[in-house]
Structure formats: structure tokens, C-alpha cells
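Have a look at this one.
With one protein chain withheld, the remaining protein chains of the complex are depicted in position.
On to chain A.
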Amino acid sequence: MKKVRLVALGLATTLALASLAGCQSKSETDTKQGTDTNTDTSTDSSANAGGETYVIGGIGPLTGDAASYGISVKQGAEIAIKEINDAGGVKVGDKTLQLSLKFEDDQATPDKAVTAYNSLMDSKMDALLGAVTSGSCLAVANLAQEDDILMLTPSGSAQDITKNTNVFRLCFTDPLQGETMAEHMITDLKFKNVAVIYKNSDEYSTGVYEAFAKKVAELGGTITTAEAFADGEDFNTQLTSIKGTDAEAIFAPIYYGDASHIVTQAADLSMTLPFFGSDGWDGILDTVTDKATVEGATFLSPFFSGDKAAADFVTKYNEAYKATPDQFAADGYDGVYVIKAALEKAASTKTADLVKAMTEISVDGLTGEKISFTEDGEPQKAAKFIKIVNGEYTAE
């Protein structure tokens, strides 16, 4: 008898919990719609036919090691969405849509990205701005094709991501960065012998390095030594080995965390070779202890917060989040505007129309003027070289 009662109690609790969970999500959407209609009425009452919302989903790391990237993209996108909604929304055909962003955490792991993607589909995502990291992009790209959804990755740079027709990317691919830097160093700056230090456990670093090495050989330069590391904070072995060669410059396609250790240790070894980096170097001035060690270093970046065109965004970002935006924030911001442009051009919210419109638009963004997209999903925009002069980033 008791047993039956206990089972019944158990069932009742689960039921109650389940309904509670249901309620919670429902009330959430209710309030969301509520606020949406509020903003609708406050901004423009005449243009709104029903006040529909277009949901942009985002996937990126909000926790874990790579959290700063995801958070930056999310915050940049939020600013863009607020700007667009404050200006009345997006005019799609004869309707005006409000945008809303729903950003889910994937901890930069592919399997979490899949659940994040599915959870976004549960919340009726219309287009995907993501994922932020390459591995996650590869994991969700096929799902997005199955569901027929426009996918625009702000920062996923692995080559294979844009294989599907519905996937576009806003950043440069890893190989393109390597090639651009090789041309800059060998053709523009006339270096003959270059040393490389890269992280072989990282797909980004390896991808940039491989293309760089190929291009350098093509242009007649020599890579004196390519020093690989997997993890760690001690680079003395690699640096000493580079010091023993007749390299004129060091190319380090790595993230700023490792880069700051490397430049400090190079200075300790009294090495004066100029450093060149990939876009992962953005943010190095905040992590390096002595700014003199990175003096003269040059890296590629699509975005420069000191640009005049970006001034407005930088102020808004600073007001909202008390921080200077990095390239990921700019990528997120531009991503939203690209989706907006595609919506306006297509005059429809159908994915097939949006994909077609993507190849026809040209957007003046923070990460490049007149950004357009090829049918392969690759962006066409100019790269910016950023040089550290007197302890500050300057556009070259």
C-alpha cells in the first residue's frame, strides 16, 4: 500500500516539476513577446503589421576557456540588434520585423554545440549567427542545412565550414590569413628567411601555418625553422632554436595568451627579431606585462577599435559593457547587419531567398568596407594590418 502511495507521490512530483518547467519557458516567451510589442508601439505604431519578431540564434562559448570570444560576439550582436530595433526594425517586403537574439552556450565543444543548436530550434530560431568556434561550426553546419536555415558564422575560420550552400562566413579563413601574411612579409617587406612558432594542437594555428609555409615557398622565401608547441608557458626551447638560425622575422599564428608569453621570453633572451601574428593577437596589449616587448609587432585584424568609423560602436559598447570591443564583438555586430541586409534585399524570410540575397548584398561594416559574399560563402573584404607603435595599436 505504502509503496503504491510512494510511487504515486513520485509521479505527482515529476508531473508538477515538468509542468513547472513548461510554465517557466512559456512565461519567458510571453514576457519576451510582451516587451517586443512594447518596443513596437513605442518606436513606430503605423509600420507594424502584427509586430512579428525575427529570431536570430547565436551559438558560442559563454563559459570555459574560450568564453571571451562568445561573450564578445554576443555583446556586439546585442548592440546591433538594439540599434536596428530602435530605428524601427527591418523592412522585409511590406512587413517590418523586429529582431531578437537568443544566444546559447556551447563551451566551444562540438557536442554541446549540437544541443545548443537544438535548443535554439526549440525557441523557433529563424537564422543562425554562429557558431563562434570552428569545431562547433562544423558540427552544426549539416544540421542547419537539414533544417534549411541561413547560417552565418562570425568567426569560424576552418575551411570546410562553408561547404554547404546555406553557410556563409564573415571572417577570413585560416589559409587566407597565412597567405596574406606571407605576401606581406616576403613581397612587401622583402624578408628572405622567416622563422615560425605555432601551436600544433590547435586547428587554427596549424591551418594558418600550413598555408603560410606553402605561400612563402611559392614566393621564394625560406622558413628557417618551424617550431611547434602543444601547450605550456615555457617557450625558451623554441626561441633558442630560432635564435640559432639566420631568421629575420618570426611569424606566430597563435592566440594572444601564448603570444604574450612568447614575446616576454624573447625579450629575456634579448632577441630583437620583429614579430608577426595572425588575428589571434588582437588583445595582446592587455595581457602582456611590458608593452615594450611587443613594440613593432604587426598582426592581421579585420577590426581596429581606433578606427574613426568604429568610434560610435566603441562608445556604445563601452557604455553598455564597460569594455573596449575586440574583433569578435565587431564580427557579431557586423553579422547582425549582414543578416538585416540579406532580409531587406530578399524581401522575404525564406531561406532560399536569403541565401540568394547574401551573394548580392554589400555591407559597410566595422570589419571592412563593402563586404560582399561569394557563392562559396566566403567574404570579400580587405585585410587590415595593425602595428604596435609606442605601446598602442596603429593601423598600417
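Basically, contacts are C-beta pairs under 8 Å (C-beta built on N, C-alpha and C of every residue); 3 or more make two chains touch, one makes a residue touch a chain; residues count from 1.
Note that in this section contacts and distances are computed from a predicted model.
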item	value
Options "Cytochrome c oxidase subunit 3", "SpoIIE family protein phosphatase", "Branched-chain amino acid ABC transporter permease" or "Transketolase family protein": UniProt name of the undisplayed chain	"Branched-chain amino acid ABC transporter permease"
Residue among A:55, A:71 or A:288 that touches the chain left out of view	A:71
Contact with the hidden chain (one of A:55, A:84 or A:158)	A:158
Touching residue (missing chain; options A:78, A:126, A:202 or A:227)	A:202
Touching the absent chain when the full complex is considered, from A:86, A:111, A:312 or A:364	A:111
Touching residues on chain A - with respect to the absent chain	2-3, 6, 21, 24, 28, 62-64, 67, 71, 103-105, 107, 109-111, 114-119, 121-122, 135, 138-139, 142, 158, 160, 200-203, 205-207, 230
